[in-house]
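Missing here is one protein chain; the remaining ones are kept as they sit in the complex.
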Amino acid sequence: MAWYRGKLAMFLLIFQAIFLVLFGVLVEYDPAADARTEHIEEEHGYQNPVDFYYAMFQDVHVMVFVGFGFLMTFLRKYSFSSVGFNFLAAFMIEWATLMRGFMELGHHHGKITVNIESMILADFTAATVLISFGALLGKISPLQLIIMAFIEVILAVVNEYIALEIFGAVDVGGSMVIHAFGAYFGLTVARVLATEKSRISSKEGSNYTSDLFSMIGTIFLWLFWPSFNSALAAEDARHRAVLNTYYSLAACCIVTFAFSSLFNKEGKMQMEHIQNATLAGGVAVGTTADLMIFPWGAVLLGSLAGFITTFGFHYVTPWMSKKLKIHDTCGVNNLHGMPGIVAALGGAVVASLADKDLYGRNLYVMFPALKPGGEGEMEDMVTGSPEKMMSGRSASGQAGYQLAALAVTLVIAIVGGLVTGFVLKLPFWNEPKEDDELFDDHQNWELPEEEERMINGNSPSKKPLTKHGEAEDKV
Amino acid sequence: MAWYRGKLAMFLLIFQAIFLVLFGVLVEYDPAADARTEHIEEEHGYQNPVDFYYAMFQDVHVMVFVGFGFLMTFLRKYSFSSVGFNFLAAFMIEWATLMRGFMELGHHHGKITVNIESMILADFTAATVLISFGALLGKISPLQLIIMAFIEVILAVVNEYIALEIFGAVDVGGSMVIHAFGAYFGLTVARVLATEKSRISSKEGSNYTSDLFSMIGTIFLWLFWPSFNSALAAEDARHRAVLNTYYSLAACCIVTFAFSSLFNKEGKMQMEHIQNATLAGGVAVGTTADLMIFPWGAVLLGSLAGFITTFGFHYVTPWMSKKLKIHDTCGVNNLHGMPGIVAALGGAVVASLADKDLYGRNLYVMFPALKPGGEGEMEDMVTGSPEKMMSGRSASGQAGYQLAALAVTLVIAIVGGLVTGFVLKLPFWNEPKEDDELFDDHQNWELPEEEERMINGNSPSKKPLTKHGEAEDKV
Partner (left out) sequence: MAWYRGKLAMFLLIFQAIFLVLFGVLVEYDPAADARTEHIEEEHGYQNPVDFYYAMFQDVHVMVFVGFGFLMTFLRKYSFSSVGFNFLAAFMIEWATLMRGFMELGHHHGKITVNIESMILADFTAATVLISFGALLGKISPLQLIIMAFIEVILAVVNEYIALEIFGAVDVGGSMVIHAFGAYFGLTVARVLATEKSRISSKEGSNYTSDLFSMIGTIFLWLFWPSFNSALAAEDARHRAVLNTYYSLAACCIVTFAFSSLFNKEGKMQMEHIQNATLAGGVAVGTTADLMIFPWGAVLLGSLAGFITTFGFHYVTPWMSKKLKIHDTCGVNNLHGMPGIVAALGGAVVASLADKDLYGRNLYVMFPALKPGGEGEMEDMVTGSPEKMMSGRSASGQAGYQLAALAVTLVIAIVGGLVTGFVLKLPFWNEPKEDDELFDDHQNWELPEEEERMINGNSPSKKPLTKHGEAEDKV
């Protein structure tokens, strides 16, 4: 036990010490956050980026910590761990900040600059890991979560670089690089770790109160998803991303209620569906949210997602658990995996239709890879003679790159998940093995007295255990 | 049961299909959200409307889904339905978008344009229906809610058009067209549906946990109400609306605590009052929030509202239930009805005092109907000779139109509620009839195992019911 106790703390503190050193050596304020910046004749209406991005950053921040955290509290004996270990996203934030910076050291004279945009991106990467965690909830130790996070952040950042920078795919809401990646990474880890554990545990279930706590997560996710999909967009693209996500989510919500009722023998709705499938519209529209899909396109994607995800919870999750030995605690395949693929395919279709009729002068803003040449004034590109320019990528070329981005995402997620799974299998990480350790806070949390009593039989401890109780003996 | 099951799903899916078609045929992006818009020489400091409105939109959005949703969870056996059916506001959002668009087809070449402002308005209309739902909570089926929402959205949009466009009344926070309308519509429906149901059910009550969940709703509503009342205002009017609502709510909160304690024999506070009456200040100041009522006016309105609403919960609700057979589950008469009327009367008084001394050049911004002529440059109106202009409405004329707006709101709400009530009485909508169906999630939700066991007696089901349990039998 002493060793158990030391291990998690040791890893956290060593990582934190390394992060501190790396922050000290490498991390600098962006000029927009640095007091030394000479603001050369500030123009009228100059707005510091923090003002432009901050409100949406906070919405994303709420999604990551309140949304994901409370969504997972549905497990009635594992709620402390759900919301508590989710809080370890703080680890992912620091590590993602550094890891993303490593990719761009060259652009910043060997330094990592941080600003409000890098904060949004760090939160996005934390979300990726938390999605994977959803597949493993109740079945891994906090130490395993930290190790997984350390590896997954690296792979997620590299994958994103390949998909978005090298392939030039668009994915404003990260449906490929966040949702699909996180889901299939986590599911692969779940498969590798599966042994006895994929059996059914009597503790894996909700109660009335835990389902209500979970709805706190659901609703904040649902409300702020338009911010997730538009945080990094600007001007008309941001406006469009907000509208599309809003309507996609509304449609998804209605369709989820319909199929949740339809799939039940008695026409009753299931909380699990309402908690999760209502959100799938945000994922399904994530790749195309800022594109010209028109409001009906958003409604269509959202409706489709509502059906697929509800169907997934009802049919696919049990099937995967039984046939593939992939036990998916939160159903991330349904909420993030399949809708992420829908989003990616939608992105390819929409990219293939991109032209000046649909996007006007914004064509190259939305699809930079289509831009001919890559030099010259914007004026030249619109009016200039084609002979002077190298031609850019075609719309169908862009569609191909969108599909390639999906493919590379799936490959890196699955291969990375395999490797990570085998690392996590090492008998060193305090993995919960016994039946009564699964889906149970007891192993990791000092529980309130009455919970302890229920666990240890009915012998109430003699001394009243107060907040100050335990420690008083020692001082 | 199979038919029961099919009905809700069928209606939801048919509506959704129709919405999809209408979105496809009619709905377009506002130019500010359309990539094809030529931004003619964007001036310095041009701000896309999404940036101006988005943060307040999100506050309103939180109020509608978290605020109303959790506020209603106080019913200890009906919390799934409270927060779950509240989520069907997604239906109202889509339908309100279309319905509002129908009213303005003429202005937009036969198209409906959507933007961040139309999103706020759609959420406002959803709030209207949810207020009505508050009167009916626990007593109607989700299918009845959908049918009611379909009708009420139409009437609410028409009423708003008459009150604000035709009569030119001001009502920035919608105290007349949202709160009073929603309350008296819902109460009328409650009266028509009342039969046996207005009797007291042992299930209609809270427990310690459900009251705490309800406080989540209360506090988010209280916090974001300044956004509700100022979301559609701009510049100094927005600033004023924020201040007035803030101080009105603060005063209302204090007075509510005082009277809650005073009305109780032992001087104890009641959660029901704290959950609801603290919010009445937001309603009572809603019509005049952006007008020159001065901070003391806001404090006065808030104090008054705190008293009226607490009084209402303590005396009026039981009286209405007993004498008028109007059973008001959430007390919407107290929180939305009476304070809405207070707001409307306050609006008439404040309008009657409007002049250039109080509003300066903003007089015609705040009261457009007072503007003489309606043509010409703003310059002309301020300095120009009166001979050249038709004179505008007088201040007391405006006060009259404010009262007319209240009257038409009440008439449409009550007549509409009567008609809707009779439609909902048709024996087709799965209305909960039996005593044990009222205020109980059991009819509509697949409950967690332990709840099921409590309902079905103490025979724990043999197989552990896991998240994947039920469906596994089928696959």
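By letter and in written order, the chains are A and B; residue numbering begins at 1 in each of them.
Heads up, the rule we're going with is that contacts are C-beta pairs under 8 Å (C-beta built on N, C-alpha and C of every residue); 3 or more make two chains touch, one makes a residue touch a chain.
This one's a predicted model, so the numbers in the text were calculated from it and none came from an experiment.
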Residue, one of B:171, B:211 or B:441, that touches the chain absent here: B:211
Contact with the hidden chain (one of A:50, A:234 or A:369): A:50
Residue in contact with the excluded chain [from B:10, B:243 or B:324]: B:243
Contact partner of the left-out chain, one of B:52, B:102 or B:161: B:52
Where the unshown chain meets chain A, residue by residue: 1-2, 4-10, 12-13, 15-16, 19-20, 23-24, 27-30, 32-38, 44-46, 48-51, 54-55, 58, 61-62, 65-66, 69-70, 73, 79-80, 83-84, 87-88, 90-91, 93-94, 97, 114-116, 119, 142, 209, 213, 216, 443-451, 464-469, 471-472, 474-475
Residue numbers in chain B that touch the chain omitted from display: 43-45, 52, 55-56, 59, 76, 200-202, 204-212, 215-216, 219-220, 222-224, 227, 234-240, 242-243, 246-247, 249-251, 253-255, 257-259, 261-262, 264-272, 274, 278, 292, 294-296, 299-300, 303, 313-315, 317-319, 321-322, 329, 331, 357-363, 365-366
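Everything that follows uses one rule, which is that only the chains that are shown with their structure count from here on.
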Geometric centre distance via CA averages, chain B-chain A, whole Å: 33
